[in-house]
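Only a single protein chain was left out; the remaining protein chains are all shown in position.
The chains carry the letters A and B, assigned in the order they are written, with residues numbered from 1 in each.
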Amino acid sequence: MLQGIAAVLDWFGLVVFATTGALVASRKEMDIFGFALLATAAGIGGGTLRDVLLGQLPVFWVQQPAYLLVCVGVAALLFFTAHIPQSRLTLVLWLDAIGLALFAVTGAEKTLLSGAGPVVAVAMGVMTATFGGIIRDILGGETPIILSREIYVTAALLAALVFVAGLTLGLTHPVALVSGFVAGFVLRAAALIWGWSLPRYRSRPPAK
Amino acid sequence: MLQGIAAVLDWFGLVVFATTGALVASRKEMDIFGFALLATAAGIGGGTLRDVLLGQLPVFWVQQPAYLLVCVGVAALLFFTAHIPQSRLTLVLWLDAIGLALFAVTGAEKTLLSGAGPVVAVAMGVMTATFGGIIRDILGGETPIILSREIYVTAALLAALVFVAGLTLGLTHPVALVSGFVAGFVLRAAALIWGWSLPRYRSRPPAK
Partner (left out) sequence: MLQGIAAVLDWFGLVVFATTGALVASRKEMDIFGFALLATAAGIGGGTLRDVLLGQLPVFWVQQPAYLLVCVGVAALLFFTAHIPQSRLTLVLWLDAIGLALFAVTGAEKTLLSGAGPVVAVAMGVMTATFGGIIRDILGGETPIILSREIYVTAALLAALVFVAGLTLGLTHPVALVSGFVAGFVLRAAALIWGWSLPRYRSRPPAK
């Protein structure tokens, strides 16, 4: 049952990130295999990095090709429908926000399950959440969202932190999962809507 | 014997990709260690990613330093001869095409040998074929070939697909290997000669 909820969130994150990959491909007017490549890289990238660093090899999609097939399916679907949304960039940003909060939580959870401690779980949640988007943007030749000036990494961190802290404080597993997701997503959503950002470093002598 | 053919193709792919790495270094007027770095990254990058994702660790060249030494040797040779070809960019593109088709096939084969299924083998073939070129281009500060508008990923996919389908349909191992290579290389060659590309996504409302 617990497994069930985390698995559902994980699949949902995969589909959401795969969609952002396909949308980036559409913005670059790629062919259908470019769509498939970016959808797959965005969808499985974060979880793949997590599995490699934890030593859970072969990585998750080697035993379950369904993950690859879903990414390719999303790419094929988007190739014919990506013109429908009014602004694909806006859609990328919002779906990426959902995937970011989802993968931060599920990435932290899988890290805890592997036996690592809470600090590592939070760090791995952040990496799982951000890495798929980073390689999507690099392969697509876009400026990585992670460099955007609004709150981004912080939202992933908050999601993972709330989840791990929630478990430690005795929340049930599903409540901790959902709390972490909501916290991270709401923060990122607020940043997207109102352009929230944290105080930035200001160079006092101008940066050289 | 079967092992023999695949191993020969794999070595050949390594030399070909190492050569493209050295040629990119020559286009950037690097020093001899820059040549060595790019030759090595291009030569072993794809196979290294494959081994990591499959969990076949340490990666292949840790037990066999000959792989590293060959890359360095190619780099040294090219440092003194790279001025001979008329157009180094053309040479990079053609050698990359050979390496792409070779590594797509041998990458898929090693994945099957590791016990994974056909879908994963095809995906891993594509990754093995393209990853060395991606890091070569990133380290060399070039626009990745993978973003070029002609057919590229598709050729790697075709090579891996023909090989895996050939085996499934009962072709002997060497015939399947060669068929996959020829299919992928011919497609990429045609794309290079006639500028073939697949239908691209066209944004109906202009991309935002």
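One rule holds for everything that comes next: a residue touches a chain if its C-beta (ideal position, glycine included) is under 8 Å from a C-beta of that chain, and two chains touch if they have at least 3 such contacts.
Everything quoted here is computed from the prediction, not taken from an experiment.
A.B. asks: Quick one: which of B:V15, B:I32, B:L77 or B:V182 touches the chain that's been left out?
C.D. replies: B:I32
A.B. asks: Just name the one of A:A66, A:I84 or A:L198 that touches the chain not displayed here.
C.D. replies: A:L198
A.B. asks: Touch as defined at the start, partner being the missing chain; which of A:V15, A:L57 or A:V182 qualifies?
C.D. replies: Result: among the candidates, A:L57 touches the missing chain.
A.B. asks: Going by the touch rule given at the top, which residues of subunit A touch the chain that is not shown?
C.D. replies: Missing-chain contacts on subunit A: residues 52-55, 57, 114, 116-117, 119-120, 123, 126, 134, 138, 143-144, 146-147, 151, 153-154, 157, 197-205, 207-208.
A.B. asks: For the chain that got dropped from the picture, name the residues of subunit B it touches.
C.D. replies: 25-37, 40, 48, 52, 57-59, 61-63, 65, 68-69, 79, 82-83, 86-90, 138-139, 141
The rule is short, and it goes like this: only the chains that are shown with their structure count from here on.
A.B. asks: If subunit A and subunit B share one sequence, what is the angle of the rotation that overlays their CA atoms, in steps of 5 degrees?
C.D. replies: C-alpha superposition angle, subunit A on subunit B: 120 degrees.
A.B. asks: Taking each chain's centre as the mean position of its Cα atoms, how many Å separate subunit A from subunit B?
C.D. replies: Computed from C-alpha means, the inter-chain centre distance equals 29 Å.
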